[in-house]
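Below: the structure, in structure tokens.
In this view, the complex is presented without one of its protein chains, the others remaining in place.
Order of writing sets the chain letters: A and B. Residues in each chain are counted from 1.
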Amino acid sequence: MRNITKRYGQVVACSSVDLALEAGRIHGVLGENGAGKSTLMKVLIGLAIPDAGQVLIAGRPVVIADPIAAAELGVGMVHQHFSLVEPLTVWENVALGGVGSLAPGEVRDRVGDRSRHYGIDIEPDAIVADLPAGLRQRVEIVKCLRRDPKIVVFDEPTSVLTPGESEQLFEALRRVVDEEGRAVALVSHKLDEILHATDDVTIMRQGAVVDRRPTAEADAAGLARAMVGRDVSLRSERVALGIVAGDEPVAESSETPAEPVLAIHDVIHRTPDGRALLSGLSLAVGPGEIVGVAGVEGNGQRALGDLLSSLLPVDSGHVRVDAADVPCGRAGAMQDAGIAVVPEDRHDSGVVLDMTVAENLFLADLARVARGGVIDGRRLREQAQALIDRFGISCQGPDAPLWPLSGGNQQRVVLARELAHDPKVLVAAQPTRGLDVGAIEYMSEQLQAAAAAGVAVLLISTELEEIMELSHRVAVISRGAIVGEMPRADVDLERLGLLMGGMAEATP
Amino acid sequence: MTDVAEEREVEIDTKRAARSQASARRAAIIEVVVLYAVCIAAALVLAAILVAATGGSWRDVFSALLDGSIRRPGRWGLTLGTALPLLLVALGTIVNARAGLVNIGQEGQLLIGAACATYVGVRLGGPGPVVIVALLLAGVLGGAVWAGIAGALRYWRGVPEVLSTLLLVTVAANAGGYGLKNPSLLLAPAAGRANRNQVSEQLADDTRLPRITVFGNEFPISVLLGIALAGAVAFVLARTVPGFRLRMLGRNPRTAQRAGVSATRYGMGAMLISGGFAGLAGAAMLAGGDFGNYQLVPGFSVNIGWTGLLVALVARERAVAAISVAFVFASLRTGSGFLAATGVERRITDVVQALLVLALLIPPAVIYIRSRRRALAASKDRV
Partner (left out) sequence: MEAIWDVLSSEVTYSSAVRFAALLLFAACGEWVAERAGTLNISVEGMILAGAFAAAVGYDRFGGSVAAGLVAGCLAGVLIASVQANMSHRLPADQFVVGLTLNILVLGLGGFLDAELDPTTQRGATTDIPLLSELPLLGPALFAQPWPLYLVYPLVPLVWWLPFRTRWGLEVRAAGEYPNAADVSGLMVNQRRREAIYLAGLTSGLGGGYLVLGAIGAFEDSIVGGRGFIAIAAVIFGGWTLRGTVAGCVLFGAVVSFRLSLPQQGYDSLNTELLSALPYLVTILGMALFAHRIRPPAALARPFLRGLK
């Protein structure tokens, strides 16, 4: 790819980027969130048209107008959030995106054949919705490789895998490259991964390439410096860079916590078709402590977040704040009990995009700016401005609509609103997903400050680095229940990985 | 560079930036206006072609419409009286639309409201004003309950309200018909009705809505009530806490639930209010005098419910805009009364109405696409 430039309105996502992928080598594309790597890959896969520059395959310039054209040219991508349609079967998903008449028998055979080849076991007629994340990724890989691409892009593949599964993935990648001579691009924001699994690395920062070298010649510090543009000194940056904190002690971990502020006991929630989203989850968080819930995506984190957001009723079990029962599933109950939530997907349940910043800041607490049922516009604006200043939200004013704000700023709005009235519990679900280093730093600081002020903080994250960096205590969630807990200082990464993969006993 | 010169440069730059921003805004506004003009013109041209193709003269048609709606003496009073129930139905629709619900059964809710109002109006004894208020309230209640059935079906049985409200319209028509066959319900006693018609008793003189005359045009005072209600709805939606919560529910029900807005409570409330407005419209039609002779007849609702729904759509769910849109649609109705002379089939106004609505759906859709594209461009994150 040569000189690729892509603009979205005023923002330059990629600027004169050059990238060269060679057959038989794994090429890492490293950069923090927002550096432009996703956009670059979108150009390659046909989901974005560059404003300038060209793509050459085997020396010939090509035009990639859409994913089908990309597939025809031999480019395939294993997506981060999967391109699988859940209610369909494995073979139907694998067939999706191809051309020509449908030949179920042939596709089924192919699936069976490929899965044996890569040493994995997938039933062609299984329904994707029933498969765990690790298997789904394999279906995604089979789907991608079915079309025999010469170039394969893996987009942040390890966010849904346990450390053990990540190893297996890298081995599979190595096989793909060595035995089949394909060119593989591994896109990631995690330094460790890149150092471990790639042959060459291109580092991007703020839309441009800042360095390119064979991995053998690179070291962590150098890569980190290139990624961020300065010496890595702040600990919170390690979260962004995917470096799992070593054995340094965290800020004083609390001793056995006093009476827990938040107590979740044996909560079960089943969907109408019988699947258990939460299968007897129990957890307690004390004042001033940060409990990190680690786990591979899809093991109930979303349900846990929803539960604490008054969005999930329970079949049995209870949630207590300061020993008082909180009704689950009743609108606003959790919030009234003092539980603040920064949700996993702010667009889904955190903000109302079409409303203004001020309205979003006060949508849970209108009584503060209203009198006798009527909203006082002036008070709303004043108090909103106060919050905007206090939390450093970058926007055009309290009456500006929310949707144009950047992700980091929208997250600040959510945080501001939730923290504004001194909650007892703060739940942060995947709080730094999709944010750049600066925003991640800010979020980490806020979480630590809240804990220091005595708030019980529950951090739910699939990023182990984040958990390790911030938590006093680490819990592992697997298949809808907490399967293990330990103080941060006692964490054994290997055991953690096993717990996350659902393969260890609950108690040591 | 000296300080003064530097200052001047900065000034010029900011002015230039402001000017280019202003001209960009102007260009955007012009774009919008042109878009609307083109769409409306296209609809009218299509209608004119239709008229011409069937041998009529669109000039005559246009003139007749104007005559019937506002030009001839006394006509715009009639138009106002016709616009009133349209406005009321539209207001109710706006409330449920803002809550994110789809109610398309106003025609039925209106009918039930009118039937309840007839029952009360004819049977309740007492001073005139009391009966009037009572029958209006009965109308509100009837319509609210009818819409409430669909609401309950949605919130307790998962039935999409777009279908249940629709199906209930036919049920309402049949219920009304049944009522009109039954002397114990709505049918007028044999002595009071002409021939063997299935009509209800007429409202007594003092139980009819008083009419006022302005510049020689007569209309019922309910028109003023309607305008006041439009202002009230606009205010409540925009500036009060319950209105805010309702809007939150419509925009993002999950965020609303987190923030304490129970979808069931607010949603049901919205459905009841929506039906209540439609029912009020029915009662107002009965007691107003512009729709027949103060009595319930078969087919009483004459598509006011459907048209009121369209008014809300065209008014883009804005209560105050609904006032003028209701008037325009009412003009088409009253104007069509004069079409017989031109030899063009009355139905053409229904067609014009529908074409206009379709045409008016296009500009907002186009604008929305463009603004979302721009928003995506402006936001840096692409998860």
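One rule holds for everything that comes next: contacts are C-beta pairs under 8 Å (C-beta built on N, C-alpha and C of every residue); 3 or more make two chains touch, one makes a residue touch a chain.
None of the values given here were measured: they were computed from a predicted structure.
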item	value
Touch criterion as defined above, residue of B:130, B:167, B:228 or B:340 at the omitted chain	B:167
Option from A:32, A:92 or A:344 whose C-beta touches the chain left out	A:92
Those residues of subunit A which, in the complete complex, touch the missing chain	46-47, 66-68, 70-71, 79, 82-88, 92, 95-102, 272-273, 345, 347-348
Interface with the undisplayed chain - residues on subunit B	50, 54-55, 102, 104, 153, 157-160, 162-164, 166-171, 174-175, 177-178, 181, 306, 309-310, 313, 345, 347-351, 353-355, 357-358, 361-362, 364-366, 368-369, 372, 376
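Please note the rule applied: only the chains that are shown with their structure count from here on.
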item	value
Distance from the mean Cα position of subunit B to that of subunit A, given in whole angstrom	46
Subunit B partner contacts - residues on subunit A that touch it in the complex	7-11, 13, 33-34, 38-39, 42, 309-311, 330-332, 334-336, 341, 343, 348-355, 359, 363-364, 366-367, 370, 373-375, 377, 403-408, 433-435
Subunit B to subunit A touching residues, read off their complex	239-242, 244-245, 247-248, 251-252, 254-263, 265, 374-383
